[in-house]
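For this depiction, one protein chain was excluded, whereas all remaining protein chains were kept in their positions.
Our next item is chain A:
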Amino acid sequence: MSGSSSGDGFASASGSSSSERGRASLPSTSRNGAVPQRRLQGRSPGSADRDMEETDTEGEQPQRLEGGEGDERSRRIIRNQYRELIYSVQQNREDMLSSKSDRLTEALEEANKLFSGVSSAREAALDAQFLVLASNLGKEKANELHSDMTTFDSLVFAEDLLTFMGINRIEVEENDSDSESISGYLPSDAWHKLGEETEKYFRRAPSFHYMLGSFKSDPPVPRQRIERQKKATGTEEKRAMPAQLKKMEESHQEATEKEVERILGLLQTHFQNDPSTPISFFDLVIDPNSFARTVENIFHVSFIIRDGFARIKLDEDKLPIIEPSEDNEEREDGRSAGARNQVVLSLNYKDWKEIVETYEITEPMISPPCHRNEDEMEID
């Protein structure tokens, strides 16, 4: 027999069994065989010559035999050989199953040879363990047989897959039983290449990905992105806030009031100078340099109207004009009337431009407040 035939097919996987053979390396706590003696029958012709009598008395053997020390050593060797054999069969299942290979038969023969040296139950138990393994393999092998003439040879399949993945077989080995041992190297994209091919056979829902790539996290979790965006806007707001807040703190409520009062002052000065002629509303509020200022002016003037300090009405051309209220009483009336009458004025950028041109407004009637930073407000 010898290990050469069965043990070294996969040098890297199983370790060469033959090199270890004959070295009694396992420490043995020899307990006398208490294993019930079941003899396994009919496994191969070779086993026919062993029979029950041989093992009947084996429990007593170590004590009875002369030179028990040497016997103990040979038993250890046998156990070791069995373990090697079992390990090598377990590691090379596919090879055992391959229809082209006689490995299983060879392994059985080797076990038979080993068994001829077995004298006690402990070794016999290992023999039984091996037999269970071998019969399982035999069953699997038989299973594959009834799939008609052509069985699936996974060794060939593996080689074909490697070829497809673009293996670089540096060392071309001889075409013997050792040729499946691991050699050659796969390019780094080997599995990607195979994966790409297999995608065609899957109805797999595609997963999201970003056209400009994503973080290396796999797979990209869209939730993360949402969080990130939220955070980004959050910090932006925070960043923008201080500048805005400063302005609002010192100006918001008070500044509006001040501005209204300032415009009212302008208006009253104007009425005092020329009490008979009303002013065109647009002349008053339009700032030809700034749409934003214009909107602001309208906003401020609306307070003056609300509080009844002035009135807006349409002249004969249906254009809005603004005129001062007569006296305090009427102002009270105006106030209550104002509460009833609300006007929504729409003015967009285009309207504003048109009005500036039509009215030929070159100077704002309401000068921009001096404390304002004009650059901020100007549009052009």
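Assume a residue touches a chain if its C-beta (ideal position, glycine included) is under 8 Å from a C-beta of that chain, and two chains touch if they have at least 3 such contacts; residues count from 1.
Throughout what follows, contacts and distances are computed from a predicted model.
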{"item": "Chain excluded from display, named as in UniProt, from \"MIF4G domain-containing protein\", \"Origin of replication complex subunit 3\", \"Ubiquitin-conjugating enzyme E2 W\" or \"MAGE domain-containing protein\"", "value": "\"MAGE domain-containing protein\""}
{"item": "Candidate in contact with the missing chain, chosen from A:Leu162, A:Ala255, A:Ala292 or A:Leu347", "value": "A:Leu162"}
{"item": "Options A:Ser74, A:Ser116, A:Asn143 or A:Ser367, residue touching the unrepresented chain", "value": "A:Asn143"}
{"item": "Missing-chain contacts mapped onto chain A", "value": "13, 90-94, 143-144, 146-150, 152, 154-162, 164-165, 180, 182, 186, 188-189, 191-209, 218-223"}
